[in-house]
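Note sheet for the following structure.
Note that one protein chain is taken out, while the other chains of the complex remain in position.
Just so it is clear, A and B label the chains in written order, and each chain counts residues from 1 on its own.
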Amino acid sequence: MNYSIRRQTLLKPTWVAACGLALAMLAGPAVAEDFPTAAVNTSGLAVTDKTVTVGILHSATGTMAISETGSIQAEKLAIAQINEMGGVLGRKIEVIQEDGASDWPTFAEKSKKLLENDKVAAVFGCWTSASRKAALPVFEKDNGLLFYPTFYEGLEQSKNVFYTGQEATQQILAGLDWIAKEKKAKTYYLIGSDYIWPRTSMKIARKHIEQHLGGKVVGEEYIALGDTQFGSVINKIKLKKPDVIYAAVVGGSNVAWFKQLNAAGLNAKKQSLLTISVTEDEVLGIGGENLEGFYSAMKYFQSLKNANNEGFVAAFKKAYGDKAVIGDVTQAAYLGPWLWKAAVERAKSFDVDKAVVALPGYELTTAPEGYVKVDPNHHLWSKLRIGQWRKDGQADLVYESDLIAPDPFPKGYQ
Amino acid sequence: MKALSEKLLGSKDSAIGLAVLALLLFVVFPSALDLFRLNLLGKYVTYAFVAVSLVLLWGNGGILSLGQGIFFGLGGYCMAMFLKLEASDPESTKIQSTPGIPDFMDWNQLTALPWFWEPFKSLPLTLILVLLVPVLLAYIIGAAMFKRRVGGVYFSIITQAIALILSILIVGQQGYTGGVNGITDLKTMLGWDIRTDSAKYILYYVNAGLLIVCILLSRYVMSSKFGMLLLAMRDKEERVRFSGYDVAGFKIFIFCFAAMLSAVGGAMFTLQVGFMSPSFVGIVPSIEMVIFAAVGGRMSLIGAVYGTLLVNYGKTVFSETYPELWLFLMGGLFIAVVMFFPDGLAGVYDKYAKKFNISGLICKLFKKPAAHAHDVAEEQA
Partner (left out) sequence: MFEYTMEEVGNIVVMQGFSGLSLFSVLLLMALGLAIIFGQMGVINMAHGEFMAVGAYTTVMMSKLAVAYDIVNSYFVFAIIAAFILAFWIGYGVEFLLIRHLYKRPLDTLLATWGLSLVMQQIFRSAFGAKEVSAELPEWLLGSFQPTEGIDIPINGVFVMALALVVTVGVYLYMFRSRAGLRVRATVQNRVMAGAVGINTKQVDRLTFALGCGIAGVAGAAFTTIASTGPTTGSLYIVDSFMVVVFGGAASLMGTIASAFGIAQAQSILQFFMTSSMGKVATLMTIVVILMLKPEGLFASKVRK
């Protein structure tokens, strides 16, 4: 009996909503008059009858600017496109951009400014885990809404954050399965920069290799951030002769690592290498000739062939020049504003409390990576793809997994 | 008693300077700024502790430490460890495989609290360690170097290397230290929520109060015989040594004292901002803090405070409006201060303001009702 009652109450609003959607589609883009400010903004956000303000918070200066520039560009592009389509609930999106300056406390400070001073409706931002960890308490306390684009180590889930990149298991497990099968690999050498993302990723990789693939980890190595000398490390690898090198080196070290690996004779002809830290952005600095033939495990490559992606790449190049490249995180950052728009429109409100409830379950079919679905744990369902690097800095797609559910707290891998 | 007050407050001019600073910190800023800006200001004030310590060490002692971030960081970490333990009670960490230890330890497969975290379960012990750990490290570094007469540039570069070592260590040993993320998500102190609005006001006032106390202490040190010797050592070290004074001993003392001041700033930083990260221990923040002191005036305790507040205010404003231009301005400021205003703001004030006898003016105003003084202070700000 209970069941039928619940069913009835459930059905009605859905039906109404469906009608509303159909009407809205007939009538074209939403107009602000249909959504009076007082109704869509009960929590004092920066929403007027014509505009809504959001924040972008990345490093435009400092060591992380190298990586975060692409995310800023993608987020601005998405916002411009949304505005062209009529904005969100009939309101144009205005952007306040803040510089995190590659400094974690600054991220906390600027988050506080965006939320408490500017009352932004959402923030697209943060890149490193450290910056997110610094900003997170601010978002939770001020009840803000953050869209975070980077693939990361997992072990986190917050009411106030949506993670548009992959968490570690999504990126790692399927990739290892593939290379174990493809290269009949038995022995693995794990190498990463010395901080939390590589260490957590390697922990998951090691468990998977040892417990599920029947392989052996013959070496595990961590490099101080910013170190550029790999001679000794490469010699250690040569002594162990692993079937596969599994790499998660970042920043300036990443460039030095691949250049020196190649110079030491370990190129793709002699050595299989799978990395989880090289996107098209990094290739610019490393140089395609040093990566040729190696594999990256990502959810997105610029060379993906589908209509969504072709439109996205064309728009991106139109906005930022023909030479602009798009990496995994750039694409994930591009999803942020679109997901936020969906959340607000589903909730018919800018209020964070309503938007975060409305978003899970949403399917975005226009994503450049193809299709993503928002899980109740605030991460995205996505595919894992393996790309093999070409000399020109683009990747050939060699493998595509099924949709993988996000699992930020993986059982058996902690 | 009169002698003591003179030693603490210095001349009439500097007593007025201190009064104006106190007025700004305790009355003007809290009434003029909203809580968000006040909290930011509180953060800057914690840097001012380091700038004050550098005035003693560098301006008066001639010892340029490029590693004050070490002590700021250690003070902050000690405080953060206490707060983190309190935030990691078994109840709120029950989803971990080992409840009751900080979350980052659990992620790094630690199953028990490391021994050196044990003392941080108690607040009194923590407060002692906030001061003791940095002072001890400063003593070791100072004793090793000053006894062997390492000075000048060499001292600067070695302290810089130590800052680098410490930050690599903290980042590398993430199971014990929280790694590059630092120690985050601090909530309460003995059950008192440090994130509420009222807590922020209280912490701000405690912070400002401590800064005034530190300035008074530093004044006391500077106006004592020891302060005279410090100046003498800076200018003619050999003569002081030949006069029979233990130069190394004095230098070690002032280095330890400066480390202690910086550590107080670090601990207050953790309390106000709610986390601590290795990015304060490295080379860049250490050099930036020297710049705060240089802009304010390396000889002036109060100037250093204004310098810190001004540079950080500039950083916040310019990085909000022109993020691209910020490094140009910051770099240009370094160069300009060094080239044209070696004595910083305090030097400029002495040169121009004294001509017009502003302090005399303020003196007169002080005898009038307080409201007037208030206005003048605001104009100055």
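Going forward, contacts are C-beta pairs under 8 Å (C-beta built on N, C-alpha and C of every residue); 3 or more make two chains touch, one makes a residue touch a chain.
Not measured: the values here are computed from a predicted model.
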| item | value |
| --- | --- |
| Given A:Ile286, A:Leu304, A:Ala347 or A:Val372, the one touching the chain that is not displayed | A:Ile286 |
| Option from B:Met145, B:Leu210, B:Met233 or B:Leu261 whose C-beta touches the chain left out | B:Met145 |
| Contact partner of the left-out chain, one of A:Glu75, A:Glu167 or A:Glu221 | A:Glu221 |
| Chain not shown: contacting residue from B:Ala32, B:Ile128 or B:Ile165 | B:Ile165 |
| Absent-chain contact - pick from B:Tyr154, B:Trp192, B:Phe242 or B:Tyr352 | B:Tyr154 |
| Touch list for chain A against the chain that is not drawn | 60-63, 65-66, 69-70, 194, 221-224, 226-236, 238-239, 252, 254-256, 259-260, 262-267, 281-282, 284-287, 289 |
| Residues of chain B (touch criterion as defined above) contacting the omitted chain | 58, 64, 66, 144-145, 148-154, 156-158, 160-162, 164-165, 168-169, 172, 283, 287, 290-291, 294, 324-325, 327-328, 330-335, 337-339, 342 |
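What we mean here is this: only the chains that are shown with their structure count from here on.
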| item | value |
| --- | --- |
| Where chain A and chain B are represented by their mean Cα positions, the distance between them in whole Å | 38 |
| Of all residues in chain A, those that touch chain B in their complex | 60-61, 97-99, 101, 103-106, 108-109, 112-113, 116-117, 128-130, 133-134, 136-137, 141, 155, 194-196, 199-200, 203, 222, 224-225, 409, 414 |
| Residue ranges of chain B in contact with chain A within the complex | 34-36, 39-40, 43, 95, 97, 104, 107-109, 168, 171-172, 174, 179-182, 184-185, 195, 273-275, 277, 279-280, 316, 319-320, 323-324, 326-327 |
